[in-house]
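All protein chains but one are shown in place.
Per-chain residue numbering starts at 1, and chain names A and B are given in the order in which the chains are listed.
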Amino acid sequence: MRNPQLTSDGKLKHLLTIDGLPRNILNQILDTAESFVGVAEREVKKVPLLRGKTVCNIFFENSTRTRTTFEIAAKRLSADVINLNVNTSSQAKGETIMDTIDNLTAMHADMFVIRHAQSGAAHFIAQHVEPHIHVINAGDGRHAHPTQGLLDVFTVRRYKPDMHNLRVAIIGDVLHSRVARSEIHALTTLGVPEVRVIAPKTLLPAHVEKLGVHVYHDMKEGLKDVDVIMMLRLQNERMNGALLPSAQEYFKCFGLTQEKLAYAKPDAIVMHPGPMNRGVEIDSAVADGSQSVILPQVTYGIAVRMAVMSILAGNS
Amino acid sequence: MRNPQLTSDGKLKHLLTIDGLPRNILNQILDTAESFVGVAEREVKKVPLLRGKTVCNIFFENSTRTRTTFEIAAKRLSADVINLNVNTSSQAKGETIMDTIDNLTAMHADMFVIRHAQSGAAHFIAQHVEPHIHVINAGDGRHAHPTQGLLDVFTVRRYKPDMHNLRVAIIGDVLHSRVARSEIHALTTLGVPEVRVIAPKTLLPAHVEKLGVHVYHDMKEGLKDVDVIMMLRLQNERMNGALLPSAQEYFKCFGLTQEKLAYAKPDAIVMHPGPMNRGVEIDSAVADGSQSVILPQVTYGIAVRMAVMSILAGNS
Partner (left out) sequence: MRNPQLTSDGKLKHLLTIDGLPRNILNQILDTAESFVGVAEREVKKVPLLRGKTVCNIFFENSTRTRTTFEIAAKRLSADVINLNVNTSSQAKGETIMDTIDNLTAMHADMFVIRHAQSGAAHFIAQHVEPHIHVINAGDGRHAHPTQGLLDVFTVRRYKPDMHNLRVAIIGDVLHSRVARSEIHALTTLGVPEVRVIAPKTLLPAHVEKLGVHVYHDMKEGLKDVDVIMMLRLQNERMNGALLPSAQEYFKCFGLTQEKLAYAKPDAIVMHPGPMNRGVEIDSAVADGSQSVILPQVTYGIAVRMAVMSILAGNS
């Protein structure tokens, strides 16, 4: 089957998942993002690459945080941005998702940024849109959140450029994370030789080893000699259920503290996709500490999203 | 009484209803819209006609769909767009509508796009605003939704340019439709010799014949030799009431299927203002079929709204 995110001549048409994205495309995005890091530091933070284009942020579930990053990225590229919260909209009037999408297409929108609670929603939409439309997955169910994965590897590459000699640990709720899969795929594709996951068994998917990762259930062992620590967010709803005894218990075993951080290499960097549960999966001393690159991740997130949007727009 | 939407020298000042709009103004809007159809197909979909103007989308009832069309149109004209959902706003603090309007006027807004559940709201506002403000009715109660009516006749004219030789059928809930009246007025004004309405008696206003239409209660008879079919949306709330037995029953009698479509001329076009209730007033096979011009309607809707806004701005 042809890769649904590539054109027939192998260019990026949609960004749906990092899974299956060729290494040359990954590198094109990361290299393009480098050029946008500087734009954000200019007096006038704006380039005309998407002038006269219409970018629609179509959010079937609310996420002000994610919507804001795409809105800022699109506006810095000079696009016209339309925000749509579809749950409060014509869905209530019985219109199907595809009718909504078809209507926006007919209005000559150029790009759809899709957030949906159901896995595969962005894929489904990408399969149905007209050829001139580009779809970006901004998070679908547990499945993928590729720009988060991209900004994570961009951050890794910035701080640890020699990716062929890295040990990376991903810690926490891999089972429900739409970020972990994207990260694992991107790191592996870019040549990181050792990716570990550290989590209780109840928060790991079955057969997680098949993704090419090493599994640990103990922080001391898992963090040993690690260069990069990627924390995952623990959703509050997991803490009341059968999967975890309590937030306190989780913090004791898997929460990243200065003490546990000491198991890693002294120059290891700490990452988190946000929003953080301070005192649950990460201690504030670490989150705000000298090894944290959590805020640079956010900065690079804008550059990466500008890169994706400008590459897609250039492949029309 | 002077026409409240025209200036003293007969130019368009507000767009409140198609009812009473002179044929020359109607043609001016449609001809201007022709020039904007091309803008949406350009690389840079933007013209500077409303640069430095402030367009306020003042929505007293929520309609993401309609708001989006006006927002896209205004942004393609380079206007600054301010979206206001007034139900969640100072109305709750006891401010009157007119205080809200006066405040926005004092902020030197240029254009108000008004959506309100009550008939006459846009007229009322237009009567009270300062001379430099232009009001566009984006739907008020059952009364009017003139840009929808305009885009409908624009679509008819594009597909069936010889309007003096057309038979048009409007099908469905004429009684509660804010679109049907606008359409009937526009078609009649532009010289369409025969407009029919097809609906159960419970969904027709009393004395509907006075609008100059022929009334049918049977699809086979009503669709015979028709060139244009305009479907109306059936609101869900009608289906639980005394007006209709059930959605299934309605679909059987008045839902447009391929079978019923065959009663019309072979080259008849099918229109729908959206959002569609597939399987209630229209079958998916027809909605997505070769005679459907439902998505072109949406495309032309942007051009028509750009035309209305640019004409109003030019008449200041």
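As a convention for this text, contacts are C-beta pairs under 8 Å (C-beta built on N, C-alpha and C of every residue); 3 or more make two chains touch, one makes a residue touch a chain.
Because the structure is a prediction, the values reported are computed rather than measured.
Participant: Which residue, A:6, A:40 or A:163, contacts the hidden chain when the whole complex is considered?
Facilitator: A:40
Participant: Touch as defined at the start, partner being the missing chain; which of B:44, B:107 or B:262 qualifies?
Facilitator: Answering carefully, the residue with contact to the hidden chain is B:107.
Participant: With respect to the chain omitted from the figure, which of B:84, B:121, B:135 or B:151 is a touching residue?
Facilitator: Going through B:84, B:121, B:135 or B:151 one by one, B:84 is the residue touching the chain not shown.
Participant: Per the definition of touch given earlier, which of A:6, A:49, A:72 or A:313 contacts the omitted chain?
Facilitator: Spelled out, the listed residue whose C-beta touches the missing chain is A:72.
Participant: Taking the full complex into account, what residues of chain A touch the chain not shown?
Facilitator: 40-46, 62-65, 68-69, 71-72, 75-76, 236, 274-278, 295-299, 301-302
Participant: May I ask you to list the residues on chain B that touch the chain which is not drawn?
Facilitator: On the chain B side, contact with the omitted chain comes from 51-54, 80, 82, 84-86, 88-90, 93-96, 99-100, 102-109.
Criterion: only the chains that are shown with their structure count from here on.
Participant: Between chain A and chain B, what's the gap in Å when you average each chain's C-alpha atoms?
Facilitator: 41
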